[in-house]
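Supplied in structure tokens, the structure appears directly below.
Excerpt of the complex: some chains, original placement.
A, B and C label the chains in the order they appear, each numbered from 1.
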Amino acid sequence: MNERIKSVVYPLILFALILALWSFATSRFGIPTYILPPLSGVVAALRHGFVEGAYWGDFLYTLTSVVSGYAAGCTCAFVLGCLFAEFRPVERVLHPFVLALQSMPKVALAPLILVWFGFDLASKVVMVALVCFFPMFINTVVGLKATPPALIDLMRAFSASRWQILLRIKIPSAAGHIFAGLQISIVLGLIGAIVAEFVSSTKGLGFLINSATAQMDTSTMFAALASLAVLGIAGSQLVRWLHRRIVFWDRAASQTTLSE
Amino acid sequence: APTKLVYANVTDMSTLSQAPVVAAKTLGYYKQENLDVEFMGFKGTATMLPQLLADRIQIGYPNADTILQSLEPGRERLPVKFFYNSVRSSSWEFVVLDNSPAKTMKDLNGKRLGVGALTFGNVPLTKAEFKKLGIDMQLVPVGTGSAAFVALKTGQVDALNLFDTQDATFETQGEKIRRLEQLDEYKQLFSNGFITTDAMLRKNPEAIAGFGRAVAKATVFCDANPQACVKMFWKAYPQTKPSGDEAKALADSVTVLKSRLVRLNDFPAGQPKRWGEYDPQVWKNFVKALHDGGQLKTTDIKPEDIYTNALVPKFSDFDAAKVVAQAKAYK
Amino acid sequence: MSTSNKLAFRAKGLVVTYDSSRGPVKAIDGLDATVADGEFVSILGPSGCGKSTLLKIVSGLLKPSAGTVELGGASITGPRRDIGIVFQQPTLLPWQTVLQNILLPIRTLGLNRTEGRARADALLRLVGLEKFANNYPHELSGGMQQRIGIARGMIHDPGLLLMDEPFAALDAMTREHMMAELQRIWMAAGKSVIFITHSIPEAVFLSDRVLVLSQRPAHLVKDMTIALPRPRTEETMGTREFGEYCTALRALFNEITR
């Protein structure tokens, strides 16, 4: 068997084993549903959710808030990151604040954000954007500053303007860092959305988990978690794929993207 | 155009305790009152209140305690009023496993009691009740749902102090639990009621009255046909419908709903039901209980400032028999 | 694309001090040197003495700490459009193809692209990389990358070409080929070249004059005129005069690095 096939088949076998073990354990040892739902229960919940369509609304709601918040947060972070990296005085004044805000767990702000932005999609988008902002911002700044000075000298020697240097040299050479930031942000953004939905919502996968918890419906809970995992995996894989395509010259691309 | 109202629960909308409010929409009762009602859920009263004050929502469904505290001298009085007494007696219960040696509350002295979280509204009331009974228990936050249940099952706590629908949910898991009798004055303490802003009451009392009446009708309907009520709820929130065996799911859900309907219908025996009415004496008891529980520093508080019975006659202004008939015929 | 020919270089009492994290580092201390119009001058000096620093001064990337530096009679205030530079490292943009890399100065200087394109093709042939125009730098070996850097430095036909050890990464044969080509181009165009190297035979082979610098901080130790007839060929390297120049420089070098 060649490497490629092995790397698909072996994990599949393990996955099947886990499912079998799970199935066996719940049916054989009579583990109560409220501790671990039977596999069949989770499958039924997923059917109910996605084939019969009960969860699509929640799925799309969470997707919407994550995508909009992610886009907004990452865009702001990129633009501000460029400003921060390019203008020394801006950096000097703001550096300690960035450090402090970066180290503060943003999810703790969820209740306040609700007060400030209302309970609609807006507050979820703000939460996601806030959570996405920092990894992206920091990585943009670090990436821009890590531009090899030799490349900058090269451009200066050929009379390039500051703007040309930023656009043609710094941003492309920061691309690896920027994509790593995008990668971290997508998972954090999902967390942000879920926490915001925990605090207030009538929809979304976070709401689903919350209401399943209250009803001791662990099957639904697992189904919701699985949907979340799918969202997370799809998002990261998309970013990873873009990374490989766009930053094709970076041999280490396949490695840096792995890093969260 | 119909008046737009946003109604907000203080937990998720997805608990069956909200079934009558939801059913009123499905049954078109709000429309009959020329109202367009939307639903929302928040984590806790305090998260909901700012939204009410900002007029992003018009009606909330909190417990009384946070609002009463705002009447304490020196605090900012919130410009809001309860206008409809919904859960008419305490929905908080003390339950033990069926095989527990504890028969009365007094038997729990010195044991461990599971509560949802120390921030839950019942905690001060529970403390006050202990004081009155002369017992002491260690309070352990166990969350809700499976986590709480596992805590009780595994003996990490000796009793649970959660609310009616939660306990009913445990019972649907096939577990025998026993509710312990509480002191009368604590049993009486109402739980959630509908609240709105003073401004709203001034500006549009008709809409508020209409909302109360619609919910009262829906409560009558659900009482007469809980199966239909549950199905309407599932229709509105399909994701909350338990997967698996439909008949069992329906039976379980009806059990849970009924546990709450009992509270909604806890009227003095032999008198006509006056939907939404508050008993001033119970408010006084409430203040005293919160004071005993250490939540209020003084009993010198006028609860009249935060509730009104003004709209009560309008709430009951419908033909209950007709609603029952509609319910029985509904499939 | 044509540029002024009046690009004689003059440094008087040049001092360059770096402001490093461990305090000031004096790289050049009181250097006096000239390069005449159309002259090929090599700079020879021990590693780390300040050769690249001097090149940065000439190109306007660095400001002198003291002393004066002039190009064509005017003080150097910043990078100039009529100078070409080949760095010690290839310094290519990894996200651009070989051709795009070579055309970089055309784009940043806003010059005519069609003309640039034609020149780029000619230069690609010169450095033997015409088949690799559309490859990316990481697909080429170190020596090939260095040759792209050389082509890029010449693309806008500068009046003065600055080259910092351009042949160091090349193997012996490619190196000798490139030396011959550089001489040919220089003789045809008559532009000035400042050429940094640590190979004594290379310096002797290519230069009208060789400037030998001291250990850091650099100052001028010797200004040696190489009076060998042009064009110089492989045979030139076998001659006695060539050997004598090399031996003299080697002896000088021995003294400096002692």
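To be clear about the criterion, a residue touches a chain if its C-beta (ideal position, glycine included) is under 8 Å from a C-beta of that chain, and two chains touch if they have at least 3 such contacts.
Keep in mind the model is a prediction, meaning the values are calculated, not measured.
Enquirer: Each chain type is displayed a single time; count how many copies of it the full structure file holds and write the result as a formula.
Expert: Whole-complex stoichiometry in this structure file: A x2, B x1, C x2.
Definition applied: only the chains that are shown with their structure count from here on.
Enquirer: Going by the touch rule set out above, what shape does the chain contact graph take here: line, ring, star, complete or other?
Expert: line
Enquirer: Approximately how many whole Å separate the CA-defined centres of chain A and chain B?
Expert: Each chain's C-alpha centroid was found; their separation is 38 Å.
Enquirer: Please report how many Å separate the Cα centroid of chain A from that of chain C, as a whole number.
Expert: Here the centre of chain C sits 49 Å away from the centre of chain A.
Enquirer: Could you put a whole-Å number on the gap between the CA centroids of chain B and chain C?
Expert: Between these chains, centre-to-centre, one finds 85 Å.
Enquirer: Going by the touch rule set out above, which residues of chain A reach two or more other chains?
Expert: Residue numbers touching two or more other chains: none in chain A.
Enquirer: Return the residues of chain C touching two or more other chains; collapse runs of consecutive numbers into ranges.
Expert: Residues of chain C never touch two or more of the other chains.
Enquirer: Would you tell me which residues of chain C are touching chain A in their complex?
Expert: 56, 59-61, 79-81, 83, 85, 87, 89, 91, 93-95, 104-105, 108-109, 136-138
Enquirer: Within their complex, state which residues of chain B touch chain A.
Expert: The contact residues of chain B facing chain A are 8, 11-15, 39-43, 47, 50-51, 54, 56-57, 144-146, 149-150, 166, 169-170, 173, 237-244.
Enquirer: Can you check the complex and tell me which residues of chain A touch chain B?
Expert: 32-35, 41, 44-45, 47-49, 52-55, 57-58, 111, 114-115, 118-119, 198-202, 207-208, 210-220, 223
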